[in-house]
Structures are given as structure tokens and as C-alpha cells.
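Mind having a look at this structure? Questions to follow.
With one protein chain held back, the other chains of the complex are shown just where they sit.
The block that comes next holds chain A.
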């Protein structure tokens, strides 16, 4: 048996392709839901941190530190296997989305905060000196500049969330990786795994290239 027909077995690949594509849809479903929920949660946390008092601020900081420290796999397993002991029973899909969102919101909050803090103090001062209200200072001056700064790290975070969706396979979620391992077992051939890897690459490589281009443009614009 040669290497090629082991790892790149075309008939096996073709037979498993529908199953893999189904898995891809699940992966994208988990990923996109978590990304959107994480963006909303992160923006909310970042604004809380900017405008709330010291107690709320400390709570938000605590949240951010905890969810950036905990391994996602540990969190996912707690959500799926431990929470039922206190009566919270989430489906595999919502377990995965919950864990991913909790973590993504923490990272996103930090990205937004850093984006707003990266705006030079002079921009706030010029706005104040002109008499702009804090609302117009944010919407007309600060956020339009901050958005440009946060797009590369936000895209990076999206890439991480999409990659981490593969962990959902441990809670019996039929995502791309899970489908591939099942197809591999069924056909007694590892080609579906290679196929899954290629699909992940096709999905994520363009985003990685996109971030690289943005970061290059950004650093050029600043010099």
C-alpha cells in the first residue's frame, strides 16, 4: 500500500465529502454565532470599563483575566459535563457557543479598549476644545479611528474562534473534525482527516492573509 493511496485516497475522499461539508456547515454555524455574540459582549464590556465606576471596572477586569487564562477545552468540558450537576443542561451546540463566546468576549473587550486607548490624547483634547459633546467625540472622532486599529486584531480573534470550534467535537458535536474522524473510522482510511485539514486551511488561510495585509498597511500608514 503506497503513501498516496493511504493519505490521498480519491474514492474515499469523494465518498466522505458530503459528510465533511455537513461538518463544515456546523463548524461555521458555531463559529459565526460565537463571533457575533463575542463581539457584542466584548463591546459591552469595553464600554462598561470606560464609563463605569471602580467596582464595575474591577469586576470586568476580573472577568477578562479569568476567561483569557482558562484553557478553552477545560471551560467547554465544565459547561457540558459539570453544569448539568447544577441543573443547567446545554445542548452540544450551545455548550460550544457558550464557551467560545465567554472567551471571545474577554479578548474582544481588550481589543476594543486597546483600540480606543491607542487614539492620541490630542484627538480627545481637540474635540473638547471645539466644544464637541462626548457623544460626538466618540462617534465622529474616536470610534472611526479606533475601528481601523481594531480590525486586524478582531480578524485574528475570529480566526482563533473558528479554529477553536474544532474542540466542539469532544462534546459530540458533528462539526468538521468530528465528521472527519467518523468518516476515517468508517472507511479505515485517514484521507477524510486530510480532507478536513485542507478545508480548514481553505477557510482560514484567506483570513490570515487578509490580516497580514491589513497589518502591513497599518504599519505603513503610521510611519
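Keep this in mind: a contact is a pair of C-beta atoms (placed from the backbone, for glycine too) under 8 Å apart; a residue touches a chain by one contact, two chains touch by 3 or more; residues count from 1.
Please note the rule applied: contacts and distances are computed from a predicted model.
**Student:** Quick one: find the hidden chain's UniProt protein name among "Putative DNA metabolism protein", "Pyruvate:ferredoxin oxidoreductase, delta subunit (EC)", "Fe-S cluster assembly protein SufB" or "Peptide ABC transporter ATP-binding protein".
**Tutor:** "Peptide ABC transporter ATP-binding protein"
**Student:** Considering the complete complex, identify which of A:114, A:141 or A:170 is in touch with the unshown chain.
**Tutor:** Touching the chain that is not displayed is residue A:141.
**Student:** Looking beyond the chains shown, say which of A:55, A:129 or A:188 touches the absent one.
**Tutor:** Candidates A:55, A:129 or A:188; residue touching the omitted chain: A:129.
**Student:** Even though one chain is hidden, which residues of chain A still touch it in the full complex?
**Tutor:** 120, 122-123, 125-126, 128-133, 136, 140-141, 144-145, 148
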